[in-house]
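A protein chain is absent from this complex, but the other protein chains hold their places.
Here is chain A:
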Amino acid sequence: MLRVDALREIYPELERHIVVTIMGAVAAELYALGHRPNFFYMEHSMGLASSLGLGLALALPGQQVIVLDGDGSLLMNLGTLTTLARYRPPNLLHIVFDNSSLVSVGGFPTATASGTNLAEMARAAGVPRVLEAETPAQFRAAVTQALARPGMTTLVARVEASGPASYRLDLDLLENRFQFKRYLDSLRSSS
């Protein structure tokens, strides 16, 4: 499965929810599918997208938060799985695109290439619902399942180690940050 095809499958869901991505290919591909003010592309501090998503989900219990994480990022902050599992906000969906590779920096293999299993790690950490997907149809079904019934979910999706031609977004970091903040402020004032 190509990550961009997986993203395309669930784009209608992403449009409606608060989305936080890691840097690199995921950010560039989602941006190319269509930017929304409810998308925050965390262009650095690898590993912390899920922590940022946890803060959002705990603070906004009435909103669905979706984090788009990756194997390289998650491996840099494995403790986050234990924190997510401990507080398990039911409105948090943590998607991990696992391509066994640091594709954005040239494709060096990560530990998932030699047997580390992130879904099993999430289960062992105590994440209440762990799903896996290898095809776009499975991926869509898993996201639908996760969003239909509240419950903190980690979804590990196997994707190919390929990315877009360019990682540049035609959007300054701070422009994205202020737009996202203003969007969330307006959500709160209208609720």
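In this text, a contact is a pair of C-beta atoms (placed from the backbone, for glycine too) under 8 Å apart; a residue touches a chain by one contact, two chains touch by 3 or more; residues count from 1.
Note that contacts and distances are computed from a predicted model.
Remark: of the listed names "F0F1 ATP synthase subunit epsilon", "Ferrous iron transport protein B", "histidine kinase" or "Sulfopyruvate decarboxylase", the one matching the undisplayed chain in UniProt is "Sulfopyruvate decarboxylase". Looking at A:Ala59, A:Ala111, A:Ala124 or A:Ala137, the residue that reaches the missing chain in the full complex is A:Ala59. If you put the hidden chain back, the residue from A:Glu15, A:Glu134 or A:Asp185 that touches it is A:Asp185. The chain not displayed touches chain A at residues 40, 42-45, 47-60, 77, 79-80, 82-83, 86-87, 173-174, 177, 180-181, 184-185, 188.
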